[in-house]
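Every protein chain but one is kept in place in this view of the complex.
When the chains are written out, they are named A and B in that same order, and each has its own residue count from 1.
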Amino acid sequence: MDLLSALSLGELALSFSRVPLFPVFDLSYFIVSILYLKYEPGAVELSQRHPMASWLCAMLHCFGSYILADLLLGEPLIDYFSNNSSILLASAVWYLIFFCPLDLFYKCVCFLPVKLIFVAMKEVVRVRKIAVGIHHAHHHYHHGWFIMIATGWVKGSGVALMSNFEQLLRGVWKPETNEILHMSFPTKASLYGAILFTLQQTRWLPVSKASLVFTFTVFMVSCKVFLTATHSHSSPFDVLEGYLCPVLFRPVWGGNQHDNHGRPHGGSGPSSPHSALSTKPKEELSEGSRKKKTKKAD
Amino acid sequence: MDLLSALSLGELALSFSRVPLFPVFDLSYFIVSILYLKYEPGAVELSQRHPMASWLCAMLHCFGSYILADLLLGEPLIDYFSNNSSILLASAVWYLIFFCPLDLFYKCVCFLPVKLIFVAMKEVVRVRKIAVGIHHAHHHYHHGWFIMIATGWVKGSGVALMSNFEQLLRGVWKPETNEILHMSFPTKASLYGAILFTLQQTRWLPVSKASLVFTFTVFMVSCKVFLTATHSHSSPFDVLEGYLCPVLFRPVWGGNQHDNHGRPHGGSGPSSPHSALSTKPKEELSEGSRKKKTKKAD
Partner (left out) sequence: MDLLSALSLGELALSFSRVPLFPVFDLSYFIVSILYLKYEPGAVELSQRHPMASWLCAMLHCFGSYILADLLLGEPLIDYFSNNSSILLASAVWYLIFFCPLDLFYKCVCFLPVKLIFVAMKEVVRVRKIAVGIHHAHHHYHHGWFIMIATGWVKGSGVALMSNFEQLLRGVWKPETNEILHMSFPTKASLYGAILFTLQQTRWLPVSKASLVFTFTVFMVSCKVFLTATHSHSSPFDVLEGYLCPVLFRPVWGGNQHDNHGRPHGGSGPSSPHSALSTKPKEELSEGSRKKKTKKAD
């Protein structure tokens, strides 16, 4: 905090926290979300043959986080759809991205420098949503740590956490994978962010909310812009997880495996499970599926 | 309105709006709904081997619209099940349709003239449900246009909108299709009706609710009776949609397709996409699947 104040970052954070999200930042959120819908295989065909299904998917991509949070907190699922202006704005973006003559709108927003600006602005919205979600959950459950984290997480991850059902709406069904099994960077970052914001909300983290929002936004924007610019699918958490996971969740050695699979595991020391853990999931995922997976959560 | 009054239709509409639905109209609704459940492949076998699953499916067919509307509006999912008399009536209908000695009840209600009367009465209930749903949503969200339309739509469509999950209960899973992708006539009509009733509720459509209910009921009854009598699966909206969809949701020509499918499309003008749009979906659906699809939403 002292450092932040010295650099007058505190005031910057405070002014930043007062910037309204609607309409500019929300617009960026909608553009990037629906862009990633268009990247899905078959999405363009769907939009022409089943515009209603395509529009519903676009709404899930834009407002999935509100729907999930409302479901968890027992509020009306379509509560957010009372914001007519947001819905109309998102619908306009959907129409322009899919049906604009000469595909002009799509070409503009896909131009990398333009896209990077939108991606950066989307992360601003994401962090703000996590913070608001946790504040809202804290209002209902003062000591509900898990509820706060869960609400912040779904507010940050959005449609990714219900990707199976979003796909089902488009007639696609891939039960063998889901966002919990193969978390993308935004989903993981939302989870870690939700934990940080919960600690701040319950005063275990002695920083102001404005500073945390600002710092976490800077982190998310820089990571996401870098990942998008380099078309990378790695995650800054990979290194840390590569160390922690094998220690915390190591396979039980020396004991009989009670797994019905009877899967062979040749490893006879703590180093072998580590490598199995960090390499196997990546081998399994083909390039294509990994690409899609990462996009889904954007 | 003037025309309606002149014909004294206004008074007729008002008296019609006061006719109670329970028990006669509700009974017809249950009979037709559970009849369509019995048409589903494997439904008879299911009822004998797994009566509990069959009964639950029958309840979804009869009360799916209430469950979905309660889900959207954040009310208890089983709220409607506090109407014990309705549940008992629907259960009795389920029992008679599936287990009546000599299949007598089923044969009676399947006799075409009798069935047409029940079908007509079912549409009366459907229109009333749409109107009540929109009134209810309007009570909670005075300016929630989208919420009103969505509530009216699910109240009119009922189990059709959750057919994937109703099938799952019976051990059937067809992820490649759903009611949003291939809307049947009742689902589409419910959507258009919900838009009309929302316009009426928000006073953009200068007619009385009773008149609108009456007019829309007449339209629905005549369409549905005609379609049922002729075993037809077309829809009166096909012509209008055939003109509008290609204009509104035309494929982007002249630009690179960003669809990952790389699907070939030889069309080089606005007329070719039109034909693709109106013929392809029909080619794909086999006669059998179309038949089932249409029935599902009844």
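One rule holds for everything that comes next: a contact is a pair of C-beta atoms (placed from the backbone, for glycine too) under 8 Å apart; a residue touches a chain by one contact, two chains touch by 3 or more.
From a predicted model like this one, the values you see are computed outputs, not experimental measurements.
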(request) Touching the absent chain in the whole complex: find that residue among B:Tyr106, B:Trp145, B:Phe214 or B:Phe249. (result) B:Tyr106
(request) Just name the one of B:Val44, B:Leu116, B:Leu181 or B:Cys223 that touches the chain not displayed here. (result) B:Val44
(message) Of the residues A:Leu72, A:Leu116, A:Val132 or A:Val172, I need the one that contacts the missing chain.
(response) A:Leu72
(request) By the contact definition given up top, give the residues of chain A that touch the hidden chain. (result) 71-74, 140-141, 143-147, 150, 164, 175-178, 180-181, 183, 245, 248-252, 254-261, 263, 273, 277, 280-281
(request) Go through chain B and note every residue touching the omitted chain. (result) 38-45, 47-53, 56, 70, 74-79, 81-82, 84, 87, 98-103, 106-107, 110, 168-173
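In the analysis below, only the chains that are shown with their structure count from here on.
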(request) Nearest 5 degrees is plenty: how much rotation brings the CA atoms of chain A onto those of chain B? (result) 120
(request) Compute the distance, rounded to whole Å, between the mean C-alpha positions of chain A and chain B. (result) 35
